[in-house]
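The complex appears here without one of its protein chains, the remainder shown in place.
Take a look at subunit A:
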């Protein structure tokens, strides 16, 4: 009869949760995170950033007195669970905004968010999320309620390509430099593939056929050999985590002479630590300074970090800081919404358009100045380019350049 027991406890579990308590003056923010799934490598630090920021906001007066109720659900990168969580929050908790995570959940929720008028702040920076009204004929699906803090994958890659063109000239390279996209055949690495190749051609690169490496760690010597034989000078890495480490190690063994440039999730101290000797002048973009940097806004980030690490000693990755920025942009647009008709989904969306060159208060120097408009959701058009070196265990990360991209109309939405 334990089956009946199981059934009973199932029903009990479901009904209990439906009786969630609501505070007096509060709004609900859903938070989807991947802490145990395939993208947990960077999902965990980002989620910590969002969660600590939410906790800090509550501990310091909330949204002008309104408490943010929130729940973090580890959906392990599974779309059905992401949808179910979204629906649960929407129908039970009166959710006004959501902090999302990756490509999978963000794309699955685009139409729901548009229909339910619920702003989603994701950590998926796909270019096609930036065209809210479908102005670009290439845009298949306008995403009016999707926001993200950072340059889109395409724009970040364009920035890197721009840097590479300058680098090639500075080094006195002869002829056309060769550019190759390296990544899995998967929506996330593929997102900037076409856009970036197009711009690289425009800048005089000889674009090579893309090299496919798996999202999972493995032995990529064969791919490195083909990179070597094609004579690639600049390689854009579209993957993240273990796959990037394997690639760096394999190519180091093979002995390629290639300038790696990675997407924003493919470069951080943990990756360099694990990849080891192969990390030589590894170029990657960031949207925030690093933990050790001395900028005014870092004081607030360190306070926020104490929400889950009381000692304040734990060094946070730049993904964590991006999570904080994402949450603080949401916070300030909620403040505007509260003063202008109440915190609701449509008002939070409107609040995102109020300020130009907008930096959340207290995070000066941390978050880049952002401008969202009803036609253009490319909040950030700047890319900070950093260089990482391993140096026998002494990891050194230094800023190389800051590229500002023009907001070209034909780049909107892809």
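Basically, a residue touches a chain if its C-beta (ideal position, glycine included) is under 8 Å from a C-beta of that chain, and two chains touch if they have at least 3 such contacts; residues count from 1.
What we mean here is this: contacts and distances are computed from a predicted model.
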Missing subunit (named according to UniProt) among the choices "Branched-chain amino acid ABC transporter permease", "Putative zinc-finger domain-containing protein", "AIM24 family protein" or "Thiolase domain-containing protein": "Branched-chain amino acid ABC transporter permease"
Identified contact with the non-displayed chain, of A:26, A:66 or A:126: A:126
Absent-chain contact - pick from A:104, A:211, A:279 or A:366: A:104
Residues from subunit A at the interface with the omitted partner, ascending: 1, 3-4, 9-10, 13-14, 16-18, 20-21, 35-36, 48, 51, 71-74, 76, 78-81, 83-85, 87-88, 90-92, 103-104, 107-108, 110-112, 115, 126, 128, 140-141, 185-188, 190-191, 193-194, 308, 414
